[in-house]
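A single protein chain has been omitted; all remaining protein chains appear in their positions.
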Amino acid sequence: MKDRKPKNIFVQGAIPPSFIADSIQKHSTQTTIGGHSIFLGQVRADMINDKKVASIDYTTYEEMALEKMQEIREGIFEKYDLTCMHVYHSLGNVAAGEISLFVFASAAHRKAAIQACEETVEKIKAELPVWGKELFEDETYQWKENKQSQ
Amino acid sequence: MKDRKPKNIFVQGAIPPSFIADSIQKHSTQTTIGGHSIFLGQVRADMINDKKVASIDYTTYEEMALEKMQEIREGIFEKYDLTCMHVYHSLGNVAAGEISLFVFASAAHRKAAIQACEETVEKIKAELPVWGKELFEDETYQWKENKQSQ
Amino acid sequence: MQVKIIIFGQLTDITGTSVSLDNVTDTDNLVKTMNKLYPGLADKKYLVAVDKKIIAENSLLKENSTVALLPPFSGG
Partner (left out) sequence: MQVKIIIFGQLTDITGTSVSLDNVTDTDNLVKTMNKLYPGLADKKYLVAVDKKIIAENSLLKENSTVALLPPFSGG
């Protein structure tokens, strides 16, 4: 288990809603599932010092991030009675209004799915080596900072 | 506010994944949103006394359910700083593996979206006058019972 | 006085989906009458709603009140 190659979670650019629909559709054959909990992170057009965020450019330390994500997954599967869990994170440019994070937990009963999804989102925000550079409409930028559990 | 006509939440049959994708897509113009929390209820092919659930047939007391849902919505919007929330519930026949409940909460920050979605799901299960009749493969049936917060 | 009773979920296996009764003045009275007509109802768990509001104690009925018998919910 520990030595298996970590799954890739990264996708180039925004995560399209049709991709999310396909993921949901694929679970219709898994008829032991009773509940899915999904979290989607969407890029906000925040106003910072009178300048509007137009997009976020995401970068990562990929080898380390995939190992860390594998470790997070294993912890979650030990703690919750899940049927399956899928995580996707954008790299590169994601425009305001588009989806950059997709966490999808499924279980026989809703509590496990909901709690596993929430905990995974918190761990991704806190532990995954990913950085977002907020690009303003005037082509200047600032580096994004995650606040604790907001 | 209190007197406005309650929104319809009921859809005939299963909720298709493409409908969920369209709902997500529509939020891309709302660039104050930073997180979406989605819950999907899926019909399980439970084995009960050696018989397998093939589908659930949902019925409701519609006028009462829509008023109750409106009351739940108002309570949730008072409690959480949400941008928007959408709820859809199936009526009629939904096959095992298909989606019968779709709760979709969106907010600037993830905590409000996640907590509002979870609380709404709990309230729907506990307070909404909806009944599910589990139809077995041999065409017999039993009435479904919701367990507390599982 | 005529009262319309609508019935849901598993209770419909006993009573069908609606029943009209004459000569019932309050909800206790209504429940007793229903139990006499449909003995299978007596040991079932359900809530009573009058005009879409769940009632916690005996309530007077008005002409054209709609009473609903609501067994445990199982949506979602």
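Labels A, B and C are assigned to the chains in the order they are written; within every chain, residues are numbered from 1.
Everything below uses one rule, namely that a residue touches a chain if its C-beta (ideal position, glycine included) is under 8 Å from a C-beta of that chain, and two chains touch if they have at least 3 such contacts.
Model, not experiment: these values are computed from the prediction.
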Displayed chains in contact with the omitted chain are A
Among A:D22, A:E67, A:D81 or A:E137, contact with the omitted chain is made only by A:E67
The missing chain sits against subunit A at residues 41, 58-61, 63-64, 67, 89, 100-101, 121, 124-133, 143-146
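Heads up, the rule we're going with is that only the chains that are shown with their structure count from here on.
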Using only protein Cα atoms, the chain sitting most centrally is B
Per the C-alpha means, the centres of subunit B and subunit C lie apart by a whole-Å value of 26
Whole-Å distance, C-alpha centre of subunit A to that of subunit B, is 23
Here the gap between subunit A and subunit C, centre to centre from mean Cα coordinates and rounded to Å, is 49
Each of the following residues of subunit B touches two or more other chains, namely 41, 121
Residue ranges of subunit C touching at least 2 other chains are none
